[in-house]
Each structure stands twice: as C-alpha cells, then as structure tokens.
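For this depiction, one protein chain was excluded, whereas all remaining protein chains were kept in their positions.
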Amino acid sequence: MKRTAYRLTDIVARFGGRVLGDADTTIDQVATLDSAQAGHLTFLASGKYRAQLAATRAGAIIVGEADAAATQLPRIVCDNPYAYFARVSAWLNPAPQALPGIHASAVIGEGARIDPTAHIGPHVVVGAGAHIGAHCVIMAGCSIGAGTILGEDALLYPRVVVYHDCVLGNRLIAHSGAVIGADGFGIAMDEGRWLKIPQIGRVVIGDDVEIGANTTIDRGALDDTVIEDGVKLDNQIQVAHNVRIGAHTAIAGCVGIAGSTTIGCHCRIGGSAGILGHLQIADHVEISSFTLIGKSIREPGSYTGIYPFSSSVEWRKNAAHLRHLDELADKVKTLQQEIEILRRKD
Amino acid sequence: MKRTAYRLTDIVARFGGRVLGDADTTIDQVATLDSAQAGHLTFLASGKYRAQLAATRAGAIIVGEADAAATQLPRIVCDNPYAYFARVSAWLNPAPQALPGIHASAVIGEGARIDPTAHIGPHVVVGAGAHIGAHCVIMAGCSIGAGTILGEDALLYPRVVVYHDCVLGNRLIAHSGAVIGADGFGIAMDEGRWLKIPQIGRVVIGDDVEIGANTTIDRGALDDTVIEDGVKLDNQIQVAHNVRIGAHTAIAGCVGIAGSTTIGCHCRIGGSAGILGHLQIADHVEISSFTLIGKSIREPGSYTGIYPFSSSVEWRKNAAHLRHLDELADKVKTLQQEIEILRRKD
Partner (left out) sequence: MKRTAYRLTDIVARFGGRVLGDADTTIDQVATLDSAQAGHLTFLASGKYRAQLAATRAGAIIVGEADAAATQLPRIVCDNPYAYFARVSAWLNPAPQALPGIHASAVIGEGARIDPTAHIGPHVVVGAGAHIGAHCVIMAGCSIGAGTILGEDALLYPRVVVYHDCVLGNRLIAHSGAVIGADGFGIAMDEGRWLKIPQIGRVVIGDDVEIGANTTIDRGALDDTVIEDGVKLDNQIQVAHNVRIGAHTAIAGCVGIAGSTTIGCHCRIGGSAGILGHLQIADHVEISSFTLIGKSIREPGSYTGIYPFSSSVEWRKNAAHLRHLDELADKVKTLQQEIEILRRKD
C-alpha cells in the first residue's frame, strides 16, 4: 500500500506549531528516534532522550520550545510534542474502515435496534431490546446483552462480552476479552454456606472510555458501577461492583479495585496496584505500581508502598527482621532510657 | 415491566422472622439504604450503617434483633439480615428464563448428550461425547470440550471455555471469559530448552460453585485439579494445576494459586493475594489482600503480609532502610553490649 505523504507545512497548517528547517520535507509515517528513516516523523517528548537525537535518521522531528535548537533536522516546534505526535499519528493511521451492515452469521434478538451505519461482524450476538448506535463497529464474536445501550462510534474488538442492561457511552473502545457487567462478588454467609446476592445494578460508562484486553468491570449489586468520561483502563484490570472511577483517570494493567470504592478524577494508578473496598480516593492522586491502598486518600499527591527488591540472599537476611521490628524498636527505646540513666550519673 | 409487589406478611410467611410496624406494607424490589424509595425493602447488615437509618426513604427494612428498635420503619426482624436479604432478593430477581433447545448455529459433536430441558445458545460448540445436564443454560459462544460432563442447572455466561474431559457439578455458575481445564504450566528443562509435560489430569468441580469472569482453572498434570462444593471464586483468579480448594472457601479477585497447593474448607482469601505451590492451608484460614503466602499454614486464623503505603516521599526515606535492616539490627546488638559494659563499669 502506497502511503500518502505530507509536507511539514501541511502538518502545521492542520495541527499548529511552527516549522524550523525545510518546511517542504515530506513524511508519511511516525516512528521512534531509533528506528525512524527518511520519510518518518519522530518526536522528542523528554530531555532524557536528547542523546539519541544525533543518531536519528528521521526525516523530521517534533520538539518542544526548549529543544528547538537541539537539532538541525527539519522540525516542528510546539508546546506539547507528545500530544502533537499523538494527533499526527492518529491522522496518518486512521482506524480501519468497516462496512455498515450485519453479517449473515450474527444473531440479533427481538426488538434490538441497530443503527444502519453500524457494522456487526460474524458470530456476534445482540440480545433482545439492545440498542447499537451510529457508526459502531462490533467485531467478530462479541456478545451484547439484552437491553444494553451502546452509544455512537463504539469500537468493540473480537470477543468482547457486555452483559444485559448496561449503558455504554460514545466512542468507547473495548479490547478483546473484556467483560463488562458480569455479576459482582456478592455472597452472604448463612450457616456455613454462601448465599448468592443477586447483582441487579448495571455498569454505566461515559464517553471516550477505553477498556483493555481481558479487563473485567462488574455490574453493581444494587446501585450501578460507574466509569466516567475519558477514563482509560489498560489490560487485565478488575473493577468490582459499585466502584466509581472519576473522569480522565488512567489505570495501568493488572490493577484490582475492590467493591464500592470511589476513585477521583485525573488519578493515575500504576500497574498491579490494588485498592481495597469502600474507600474514597481524592482527585489527582497518583498511586505507584504494586502498591496496596488500604485506607482512603483525602489529599492529592503521590503514594507508594513497595517492598524494594534485592538479591535473594540479601533479601533473606533483611526480611527476617521484619517479623521482629516491634522488638527492635523496643530495644532501641530501652537503650535510650539506659543511656539517659548513664548520662545523668555521668 | 410491572413488578410483582409483596406484603411484609407474605415475606415472613415464606422466609421466617417477624414483622414490626405495618405488616401490609408492600415492596417489589430490594435497594440500599441510600437509594431505596417507597416500595423498596432495604437492610441493615452491620451497626456501622446505623447512622444512615434516619435518612433512608425505604418502604421497609430487614434488621437484626439488636436493631429491632433502632428505626420506626416497617421492618422484618431476623437473625441474619444479610442472608435474609439475599434470599428475598433472589426471590424477587430470579435468573432470566432461557427456553429449552439448541440454537441452529450451535455445533454439537458426535455422541454428545444434551438434556432436552437444556438451553444451548448461538454459536455454542459442544464436543464429542460431552454431557449437558437438565436445565443447563449455555449462553452464546461457549465451548464445551469433548467428553466433559456438566451437571444440572448450570449457568454458563457467553464465551466460557471448558476443555475436554472435565467434570462440573450441579448449579455451577461460570461467568464470561472463564477458562476451565487449560493445560497447567508444566515444563521440564532439557539442555537449555523447555520440554512440555502433557497435562493429562482433569478439572473436577463440585456442586454450587461460582466462577468469576476471566478466571482460569488449569487441568491437572497427572492427577486432577479439584474445586469442592460451595466454593466461590471472583474474577481474574488463576488456579494452577493440581490445586485443591476446600468446600465453601471464598476467594476474591486477582488471586493466584500456584500448583499442587491444597487450601482448606471455609477459608477466605483477599484480593490479589498469592499462594506459592506445594503448600497446605488449614481450614478456616483468612488471608489478607495483597499477601503472599510462602509456607504452609497449619492453624486457623488471620494472616497478613502487606507493605503499608505512605506518601511517595516518606516511603522513599523509610524503604531505603529495608536493604540495611540486618545492619541496623547488628548495630542495636552492639549498642546493647557496649551499654552493658558501661553499666558494669559504672
């Protein structure tokens, strides 16, 4: 496939910024500093990659004002090179087109309404009374539960499952294996046996949300589980029932969030972190990877709880003391008292 | 849909307990203290929510004996309000009916036996010689391996996969994306390369088990992997080959259990915990979230190993000492000896 090439001058006309160097330089794809070739546009998002500038074979580069003079390459100078690069890349790499229509092998339930501009792939099942909005692309083998409402321009990759009666916003992207609306883990102990609590809430998802592969978002027990606008979830995340995730929060892979916890807006949560249930996390909180949050966080800021690794031999020597830290602290207190006595006598 | 309404007096006739206040109050749904409206039955499962009692707009409430006088609302008084609520909710919210029969798009292998009361949804595949018991509901896109036996009244949500030759009990609920019977991680090192060990055991699951979305239970290497009656597994749990999980144990999301470990009955395991392989965990053990169990637990009780979080700045200051705890303990020992010498001289 021949790619369309654009001049830097075309790009700044569309996305802003200014060109330094030859504005007629043409590019047809984006690439990293390391692998870029002639015809490729690369970017310098952070000063720590400045050392790689000299060696890049890119045709042109996007840089911030601070780096405007750091290279002689034809360059676009702008405020936020990484966001600029994201926009150019999205323009050069549009999502593949899918033709409107319903594949012959799809099974559509009674009363389901599917916008004629939507694409329904092979072996998709749409439950009774579900709505699929304009320009949605529902790829092979997805299952949309009865009564579920899907906004416009959603893109569901193969084998996404949405249970019944959920409400999903516009421009949702959900990757393969994501499961939205399964029962929350609600059980009551009764004389040695667990009784299941019916999970009658829904999952309600705002606009511009992305959900990673094999991520699970459980439906509410009684009230709803809510994912607000602009939330970005990586792969293999578990969102339990009645969680609320605030707008524009981003969560990396393998995070687990227990039931009824509310997370604020604009938070960033690192991979494999965990958050216990029934907590409140304020807006603008950053949580490090591999950190368990065991109580509410009321103030914005950065929070961590990671056991530092070392060689296994050193770890064994040091970690043994963790089971006796209280004794160690007591010994130090006793020493302080004894020294105080000795000093007074002195 | 018009919901059926019941009087409190009807409910206690069915489920026991006694009514205080107007026994003719009718309710048609359950709800939380916060969101309940007229016509809703709520519950007070724990004293810590007592403060919300005054504000609830519920039509009626389920309370324990200790809280019988804590509200003037029409109320059902019983021994275990949460279990009582579970039963009433299950009665008001029955699982949706699925008509018996096999969808035209399903593919049924040679010699498979499917009870005529079972529902086999679109695009389901049932392998050769598999048995599907009475009243099972196998939803869209499930795959049941050759020779697998499924008891009565099982409910498999869309896209559950069960491999060949497994045995699953009555009333199993398995959520979307669950994979039962995939190969365990059995490999042998041979001159720098891994050889695969065929996994010829099965997965054997008792009655009344629930398996969460995207949870995986591997088949045994030689003997079987066993999940006993009444076990409840949340989402995204990994159960390795030859694990045995005792009856009525409940495990929260994202837990990983390594191979050949045996977990007792009536255990409770918190989210994202881990249990190493070849261990024995006694009955009635509670394991906290985010805790790694690295050796066998012989006594019932509660076990924890969580690194406490703090602000990232404080964490950095404190965590640095973990790599020198052994030195710190040595210093304290030296100080004790030196002080002892000084005191003797004194």
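In order of appearance the chains are A and B, and numbering begins at 1 in each one.
Simple rule for what comes next: a residue touches a chain if its C-beta (ideal position, glycine included) is under 8 Å from a C-beta of that chain, and two chains touch if they have at least 3 such contacts.
This is a predicted model, so every value here is computed, not measured.
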Which residue of A:199, A:225, A:242 or A:272 touches the chain not shown here: A:272
Selected from B:25, B:236, B:249 or B:312 as touching the chain missing from the view: B:236
Given B:25, B:216 or B:249, the one touching the chain that is not displayed: B:216
Touch residues of chain A, complete complex, unshown partner: 29-32, 34-35, 80, 82-83, 85-87, 89-90, 92-93, 96, 103, 105, 121-123, 139-141, 157-159, 173, 175-177, 208, 210, 212-214, 230, 232, 234-236, 248, 250, 252-254, 266, 271-272, 289-290, 306-313, 315-316, 319-320, 322-326, 328-329, 332, 335-336, 339, 342-343, 346
Residues from chain B at the interface with the omitted partner, ascending: 105, 107, 123, 125, 141, 143, 146, 159, 161, 163-164, 177, 179, 182-183, 185, 187-190, 192-198, 200, 214, 216, 218, 222-223, 236, 238, 240, 254, 256, 258, 272, 274, 276, 286-288, 291-294, 301-308, 310, 314, 317-322, 324, 328, 331-332, 335, 338-339, 342, 345
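As a working rule, only the chains that are shown with their structure count from here on.
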Centroid distance [mean C-alpha coordinates] between chain B and chain A, Å: 25
